[in-house]
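As you look at this complex, bear in mind that one protein chain is not there, while each of the others sits in place.
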Amino acid sequence: MTQAEKEIRFQEKIDREIKIEPNDWMPDEYRQTLVRQISQHAHSEIVGMLPEGNWITRAPNLRRKAVLLAKVQDEAGHGLYLYSAVETLGTSREQTIDDLHSGKAKYSSIFNYPALTWADIGTIGWLVDGAAIMNQVALCRTSYGPYARAMVKICKEESFHQRQGYESLMKLCSGTPQQKAMAQDAMNRFWWPALMMFGPSDADSTHSDQSIKWKIKRFTNDELRQSFVDATVAQAEILGLTIPDPNLKWNEARGHYDFSEINWEEFWQVVKGNGPCNKERLAARVKAKEEGAWVREAATAFAKKRAMKKSA
Amino acid sequence: MSTNEWPLWEVFIRSKQGLNHKHVGSLRAPDATLALENARDVYTRRSEGISIWVVESVQIHATDIDEAASFFEPSDTKIYRHPTFYEVPDGVKHM
Partner (left out) sequence: MQESALFEYVLRLSDDSLILAQRLGEWCGHGPILEEDIALTNISLDLIGQAISLYDFAADLEGKGRNHDQLAYLRYENEYKNVLLVEQPNGDFAMTILRQFFFDAFRLPLYEALMQSPEEQLAAIAAKSVKETRYHLKHTSEWVIRMGDGTEESHQRAQAAIDHLWRYTHELFYEDAHDQSLQAAGKVPSMAEIQAKWMATVTSILQEATLEIPKNNWKFDGGREGRHSEHMGYILSDLQYMQRAYPNMEW
């Protein structure tokens, strides 16, 4: 079969909603796109542990402490499921992580913003996980089998993440004026970065068309962003929080909310490493890897010794 | 740089008595003992299992994707292996 024939057969499978599995033939670019997207997603889970992790020791009561710990732990699990999906494409976890540490691979820019107050933790659960779930639910039907299966598992587990965030904000918004102000402040700081999570607008998105054709992505960035805004407005109203956008209003003709243009300069600056916490986040991950090296080596050495003893 | 990466293991979990172990994913571990413990922490945080198998990924032998047609399609035509191939009168029960 020629390359062109293989590509046609491949696209036919995709069009018929047949999942692609690890050993199937796939175009190199499909593989590369997947490695890039899934690893970026995995890195986001892992780096995303850091801003919330900072608050584990400061959680205001034991129930919240356990919930936060369990949530951040889930994120480690989700990163792991996704690294496993990347491994099925022939790229080892260590390689993938090295690409993050060298700056070659990216992660979601939202985690380059600081978590400053306890209200930020609820807001991250509600808005950031809410935005992520919007994306992830769509990805449960992505064309690559291991990725889709990881997403199904992740979505199942994540359903508590957004709810716990919202519940935590409910407490603040029905609490003292000080608590309510803390919640509004968090909303003000996280709203725009949350909208930026969906990536550049479709007009500026380099990989979008081909990814949609291959059904790696099922919706465009702008479609998902719009769905998120539409879903979130009513949730904010119930909390009694104001969305920091004077132009936010229902557009009857479109059947959607209109909202202001995102500050794309900020978006690109943060992507390029100039966000408030880029350096700290990456440094923390590199440190964990370097300081863990002797632990990993020890276990490997032990396993070798035992295997030798057994065969002796 | 990647001299000490732990081997990859595939994880299979029996979710309850009476069901098969089912593949749920993979992880990295230095040996079988820790692979089982890691699998417990990674894949059964929500009471998903009562028994775990781990197999080093390199130990798995799989059919060749290029031979899939010769491996599997011949059985497609053996429709007489399925009960729906046979007709029985409406009145016949317990069959």
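Things worth noting here:
Here the chain labels run A and B in written order, and each chain numbers its own residues starting at 1.
One rule holds for everything that comes next: a contact is a pair of C-beta atoms (placed from the backbone, for glycine too) under 8 Å apart; a residue touches a chain by one contact, two chains touch by 3 or more.
These numbers were taken from a predicted model, which means no experiment stands behind them.
Of the candidate positions A:A76, A:C155 or A:I212, contact with the hidden chain is made by A:A76. Against the chain not displayed here, subunit B makes contact via residues 6, 27-30, 33-34, 37-38, 41-42, 45.
Touching the omitted chain from subunit A are residues 46, 49-50, 53, 56-66, 69-70, 72-73, 76-77, 79-80, 83, 118, 168, 171-172, 175-176, 178-179, 284, 287-288, 291-302, 305.
Basically, only the chains that are shown with their structure count from here on.
Our note on geometry: subunit A versus subunit B, Cα centroid distance of 28 Å, whole angstroms. Subunit B contributes residues 1-2, 4-6, 8, 24-28, 30-31, 34, 42, 45-46, 62, 65 to its touches with subunit A in the complex.
For subunit A in complex with subunit B, the touching residues are 23-25, 73-74, 77, 80-81, 84, 87, 92-95, 98, 149-150, 153, 157, 293, 296-297, 299-300, 302-303, 306.
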